[in-house]
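Apart from one protein chain that is not included, each protein chain of the complex appears where it belongs.
Chains: A, B and C, in written order; residue numbering restarts at 1 for each.
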Amino acid sequence: MSTATTLQTSTTPLGRDELARLVAKDIAPGSFVNLGIGQPTLVSNYLTDEQNITLHTENGMLGMGPAAEGDQIDGDLINAGKIPVTELPGASYFHHADSFAIMRGGHLDICVLGAFQVSATGDLANWHTGAPGAIPAVGGAMDLATGAKDVFVMMTLLTREGASKIVESCTYPITGVGCVTRVYTDKGVFLTGPDGVTVRETFGCTLEELQELVPVPLKAAA
Amino acid sequence: MSTATTLQTSTTPLGRDELARLVAKDIAPGSFVNLGIGQPTLVSNYLTDEQNITLHTENGMLGMGPAAEGDQIDGDLINAGKIPVTELPGASYFHHADSFAIMRGGHLDICVLGAFQVSATGDLANWHTGAPGAIPAVGGAMDLATGAKDVFVMMTLLTREGASKIVESCTYPITGVGCVTRVYTDKGVFLTGPDGVTVRETFGCTLEELQELVPVPLKAAA
Amino acid sequence: MLNFVDSVQEAVAGIKDGSTVMIGGFGNAGQPFELIDALLECGATDLTVVNNNAGQGDQGLALLIKEGRVKKMICSFPRQSDSWHFDAKYKAGEIELELVPQGNLAERIRAAGAGIGGFFTPTGYGTMLAEGKETRFLDGKWQVFETPIHADVALIKALKADGKGNLVYRKTARNFGPIMAAAARQSIVQVSEIVPTGALDPENVVTPGIYVNSIVKVAGSGAGTSTTTEKAA
Partner (left out) sequence: MLNFVDSVQEAVAGIKDGSTVMIGGFGNAGQPFELIDALLECGATDLTVVNNNAGQGDQGLALLIKEGRVKKMICSFPRQSDSWHFDAKYKAGEIELELVPQGNLAERIRAAGAGIGGFFTPTGYGTMLAEGKETRFLDGKWQVFETPIHADVALIKALKADGKGNLVYRKTARNFGPIMAAAARQSIVQVSEIVPTGALDPENVVTPGIYVNSIVKVAGSGAGTSTTTEKAA
């Protein structure tokens, strides 16, 4: 994977599309990828034909194409977000147990997910706010978090209230333990794992400025 | 199922083909059936079109037809005994896990198996003599014994040495516990289960003569 | 025994109060709307329903819930923008919810059909959905013990059936149909076409007829109509 090994910087924070472009660039050619609902879906706009990426949708398909438009719309052909999509040459359909076996058996190279919080050791919280009275809904989030070889998170670094979403320990109910390997945010790219958090890139700030925002020790990529 | 409820008798022991005919007659219309290797295979010769029986072979097929002959022989179309067979209209193919899920999930109505011994409570011994130095081989026997709704055994009542194969407790290594529901032999038809052995029919002998051969208490079908 | 029946009403007539009913479909794709409407009509109540969601809008499963016929939902994703009938019942404490990660839902249904008494999976380990469940360290990972989900009845939508009850589906409408057909004691299937036995290629059958009990042809429920099947309440 085209992972820079020393700390990179850019002069401005990244917008959602720039971030999606960066994630897309980091996906190795020939990979099998599941893009979560919301911001991660943007990544598909920046995958190139040369990369030869195959997209999986957990409701039963490999080889998913772009969103369907006009006459292409077919109620029997939707993605996990229930959006009508298209089929690419070389696609295949399968039932739900077979589809989740692809995820749970560790066959997906990468899944890209949104998150409420990610802990320093890669715990993911992205399914439930835990608010009293909230109706919980999990879908395939836990299977994706636990099953993919690499779990990439895309999110803004800070909440609207200015709190870091990279935390020492998740306060929201978690989706998976130690599963996140990389976090793409508007202010930087973080590598997470058993050894803590490494910063691969910063956008519009220095590592020191980033450290002031994030309540866990940050290391620069060596 | 066309099970007689009072003790029937015939004047002579049944040959293998007559026994196969009797088993075939006892299979309810529309049933899904697996016929084991050897003597049970003969049953297929006596199934009628009106019965609309679907045969399963554990190497991955429903809707198996008769043995292939001449130009019909196709090395990719064999049964569990590795004999070339044919495909009937309405057949389907599936992989081994799906095929055994049919058996193990309790979806087969009947399997018909050969046996070394059957115990009074329906334990089956049909896979291994337990002889020192014998190389064991089990195949699908344990899955069939455990999975089918009804397990019918076809065998001669006595060994060549004259010992009853219906026994108080199996001396051969068992294939399944309490799984056999009915035993078809040359000298009679026996129903086995938690309450012991009931004789449904005798062939060429009386119940009293049968009782002299079999070392477990026999009841006449009421 | 396989039966071809003439109406969805006849197809669901045997469903008893208190049954566990699996309903195929993910979103609208593969939802057997006509069978669900017939279930609503037939009056069976006190149901446990297994579906990925908990009803949307004012149709199908949402109406069953609205009418108070569902005592418990087993699903992965009940909360949606238009799941107002479920939301209301849930907040009123009038419906029980067993929330199951989607892959565990699929695997537990598959286990019931395949005769598996339980299995260990990493999904959900360390989360509130695994609280109180047995865990074990296997294959280098902590895993959670999960049990099969059996059902009395499955309501399924397929594309075609042949005379032996073999089924094929269409695109992502396949979803839960094949595993629910195997897990339920009775599988009731609506199809848009019944073809002669022999017309389906044996290589391409998805659900073998052994898993199917009742088949009903529903006009206009065929290819690609999943999003256009909008019912008045």
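Throughout what follows, contacts are C-beta pairs under 8 Å (C-beta built on N, C-alpha and C of every residue); 3 or more make two chains touch, one makes a residue touch a chain.
Small disclaimer: the values here were computed from a predicted structure and weren't measured.
S.K.: Which candidate, B:28, B:73 or B:207, sits in contact with the chain we can't see?
M.R.: B:73
S.K.: If I consider the whole complex, including the chain that's not displayed, which of B:90, B:147 or B:188 touches that chain?
M.R.: Considering all chains, including the one not shown, the answer is B:147.
S.K.: Among the options B:13, B:65, B:89 or B:173, which residue touches the chain absent from this view?
M.R.: Per the contact definition at the top, the residue touching the missing chain is B:173.
S.K.: Of B:26, B:58, B:109 or B:150, which residue touches the hidden chain?
M.R.: Once the missing chain is taken into account, the touching residue is B:58.
S.K.: Mind listing the chain A residues that contact the chain we can't see here?
M.R.: Where chain A meets the chain not shown: residues 29-30, 32, 54, 56, 61-63, 87, 89-94, 97, 100-108, 147.
S.K.: So that we can see where the missing chain sits, which residues of chain C does it touch?
M.R.: 107, 111, 114-122, 136, 138-139, 141, 143, 147-148, 150, 168-171, 201-204
S.K.: To test your reading of the contact rule: which positions on chain B touch the chain that is missing from view?
M.R.: For chain B, the residues touching the absent chain are 57-61, 73-79, 82, 84, 87, 93-97, 99-101, 103-104, 123, 128, 133, 135-143, 146-147, 173-177.
In this text, only the chains that are shown with their structure count from here on.
S.K.: If you check the contacts of chain A and chain C, which chains show up for both?
M.R.: Chains in contact with chain A as well as chain C: not a single one.
S.K.: Quick one: point me to the chain whose Cα centre is farthest from that of chain C.
M.R.: Chain B.
S.K.: In terms of CA centres, which chain lies closest to the overall middle?
M.R.: The most central chain here turns out to be C.
S.K.: What whole-number Å value describes the gap between the mean CA coordinates of chain A and chain C?
M.R.: Result: the chain centres lie 29 Å from each other.
S.K.: What whole-Å value do you get for the distance between chain B and chain C if each is reduced to the mean of its CA atoms?
M.R.: 35
S.K.: Find the geometric centre of each of chain A and chain B from their Cα atoms only, then give the gap between the two centres in Å, rounded to an integer.
M.R.: Result: the chain centres lie 55 Å from each other.
S.K.: Counting only residues that touch at least two other chains, what does the list for chain C look like?
M.R.: none
S.K.: Identify all positions of chain A at which a residue touches two or more other chains, and write them in rising order.
M.R.: Counting only residues that touch two or more other chains, chain A contributes none.
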